[in-house]
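Take a look at the structure below.
Taken from a larger complex, these chains appear in their original positions, while the remainder are omitted.
Letters A and B mark the chains in the order given here, with residues in each chain numbered from 1 onward.
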Amino acid sequence: MGMIDVTLKEVVYREAVAEGIIKLRRDTLKRILEGRVEKGDVLTIARASAINAVKKTSELILLCHNIPITHVSVSFDVLDDERLRVRVLVKALAKTGVEMEALMGASAALLNIWDMVKSYEKDERGQYPHTSIERISVVSKVKGEAIT
Amino acid sequence: MGMIDVTLKEVVYREAVAEGIIKLRRDTLKRILEGRVEKGDVLTIARASAINAVKKTSELILLCHNIPITHVSVSFDVLDDERLRVRVLVKALAKTGVEMEALMGASAALLNIWDMVKSYEKDERGQYPHTSIERISVVSKVKGEAIT
C-alpha cells in the first residue's frame, strides 16, 4: 500500500469532466436562479469553491498525488424545476489522471450550494427531507499523447 | 453576504448523520469486502479520510464557520452486491449545526473509496461506466438544549 509509483510514467495531457446533481425545493432553485439567496450569489461561490477544492484534492484523497492543474472550469445546467447539475472540467499535463480532482470539484460545488441554501431547505424540525445530491459521476476522461 | 453572525447564538449539543452510496462493479465490491484491493484496506482509509475531511470542512465550504468537533464515527453497510453505503456521524458543542461537516465526511469517504479502486472500475478506454456516487443526504440532525 502507498502512493502509486508514477515516476516513470510520461507526462501527457490529461482531462476529466465530472458532474453531480443537487435536488432542491422548487422555491429554492428559483431563488438561486433569480439571485434572491440571502447569503449571496450561489453559482459564483459554487464555482470558486470547486476551483479551491480541485487544488486541495491531494489533502483530501489520502493516497493521491499532488498534480499541477492547468485549467478548471465549472458550468451549471437546470435539469428541471428542482434539479441543478454542476459540471467540472479539469486539465493538466501530468503523469496521472485528473478524474479525482474533477470529482472533488463537483462534490465541493454541490456542498457549497447546499450550505448557501440551508435555511430554505430545512423543514420546521431542522431536517432536510427535500435535499439530496444525486449521482456524482465521471462524464469523460481524456489521456493525450506523450509530450516529447 | 458573508459568514452568518452566530455570535449571540447559544452553544448547544449538535449532531448530524449524513450518508452516501457508491455503486461499483460487483467484482470490485467483493474485493473491498475480502481485503483484496492492492492499494490497501479500503474501509480503514475511507474512515480516516472522512475524519480528516470533517476537520477540513471550513476550508472547503467557503462561507461556513470553523466548528470544534468532539466526535466523528464512520460506518459502512453493503446494500446489495454493487452498492456500499457510508454513514458519518458528527458531534459538537457549537453555535451552528454540523450537517455540512457530516456531508463533507461522507463525500470524502466515497471519493477515497473510488480512488482506491480506480484500476478495477475503469473500462478498457479508461472510462467509468459502472461507477457513481448515488444520493448523498442528511439522515438526521439533532439540536440539543442550551448548556447553561
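The rule is short, and it goes like this: a contact is a pair of C-beta atoms (placed from the backbone, for glycine too) under 8 Å apart; a residue touches a chain by one contact, two chains touch by 3 or more.
No experiment lies behind these values; they were computed from the predicted model shown.
> How many copies of this one chain make up the entire complex, given that 2 are placed?
Taking the 2 displayed chains as part of the assembly, the whole thing totals 6 copies.
Here is the rule we go by: only the chains that are shown with their structure count from here on.
> Just the number, please: Cα centre separation of chain A and chain B in whole Å.
Going by mean C-alpha positions, chain A sits 15 Å from chain B.
> Contact residues on chain A for chain B in the complex?
1-2, 4, 20, 39-41, 45, 48-49, 52-53, 56, 59-64, 97, 99-100, 103-104, 107-108, 110-112, 114-116, 118, 126-128, 131-138, 140-141, 143
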